[in-house]
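The complex appears here minus one protein chain, its other protein chains still in place.
Take a look at chain A:
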Amino acid sequence: MSRLDITHLTKSFGALKVTDDVSLTAEPGEIHAIIGPNGAGKTTLIAQISGQLASDSGRIALDGRDITGTSMPDRVHLGLARSFQITQTLPGFTVLENVALAVQARHGSSFRFWAPVATEAALNDAAMRALTEAGLEHRAEARASALSHGEHRRLELACALATEPSVLLLDEPLAGVGGEDAEAFVAALAAMKGRFTMLLIEHDMDAVFRLATRVSVLVYGRIIATGTPEAVRADAAVRAAYLGEEEEASA
């Protein structure tokens, strides 16, 4: 479990400030949710934290260690993993191969040219464990391209888990998942709470308020409130900017 500190992070595309002086902390073991309306800059923020996108200014620290300038692969090796909102898989690989490759990144050198990787029990076993946790073990031998949408979301999670993260960035893990599937997914995430720190971007408010230790609200690239789910739900500015419509609708 690690602590993630983000201070004064900015990112502009031309004149548009997509991330505007964002500071937030994910305490060790907590699930810190980031919510906000469409276009608030949530995915951009994840891209910056994961290292996919360089920041214009500000600082990102993992357990106090400055990682602002390190590449995405290096951050993964430091324990910072992410899942994608739009599923990224290796379509021609089997589900097991997809996850075994994520295990391999953290276990031993990948500059081995002779021994067959398909029969490396240590890799396959660890991959199966991650798949079981994500609830996809029954599809281990299927090609990734043959998976349904819900299964793709589970593969995303399994790959992230297989990198043995100390901080996990989840970019809308429930996107497009509905009904019982979503229930099971939320339960799986809840079961992982406390094992590593999670930064969760999610549209599903029920899931957010069930899972999150704390919630930050991002509007137009700026954090307008941070607090416990109850405090954020009661915050007047948040209600005006974002939650209002939904609360009224459900009332």
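Please note the rule applied: a residue touches a chain if its C-beta (ideal position, glycine included) is under 8 Å from a C-beta of that chain, and two chains touch if they have at least 3 such contacts; residues count from 1.
One rule holds for everything that comes next: contacts and distances are computed from a predicted model.
Enquirer: Just go with whichever of "Amino acid/amide ABC transporter membrane protein 2, HAAT family", "Nitric oxide reductase NorE protein", "Glutamate synthase" or "Putrescine transport system permease protein" UniProt uses as the name of the absent chain.
Expert: So, among "Amino acid/amide ABC transporter membrane protein 2, HAAT family", "Nitric oxide reductase NorE protein", "Glutamate synthase" or "Putrescine transport system permease protein", the name matching the hidden chain's UniProt entry is "Amino acid/amide ABC transporter membrane protein 2, HAAT family".
Enquirer: Which candidate, A:Ser12, A:Gln88, A:Ser148 or A:Thr228, sits in contact with the chain we can't see?
Expert: A:Gln88
Enquirer: Identify the residue among A:Ser71, A:Ser148 or A:Thr228 that touches the chain left out of the display.
Expert: Checking the options A:Ser71, A:Ser148 or A:Thr228, the one contacting the hidden chain is A:Ser71.
Enquirer: Of A:Ile31, A:Leu62, A:Ala102 or A:Ile223, which one is in contact with the hidden chain?
Expert: In the full complex, the listed residue that touches the missing chain is A:Ala102.
Enquirer: Name, in rising order, the residues on chain A that touch the hidden chain in the full complex.
Expert: Residues 50, 52, 71-74, 76-77, 81-82, 84, 88-94, 97, 100-102, 104-106, 108-118, 120, 137-138, 140-142, 159, 162-163 of chain A touch the chain that is not shown.
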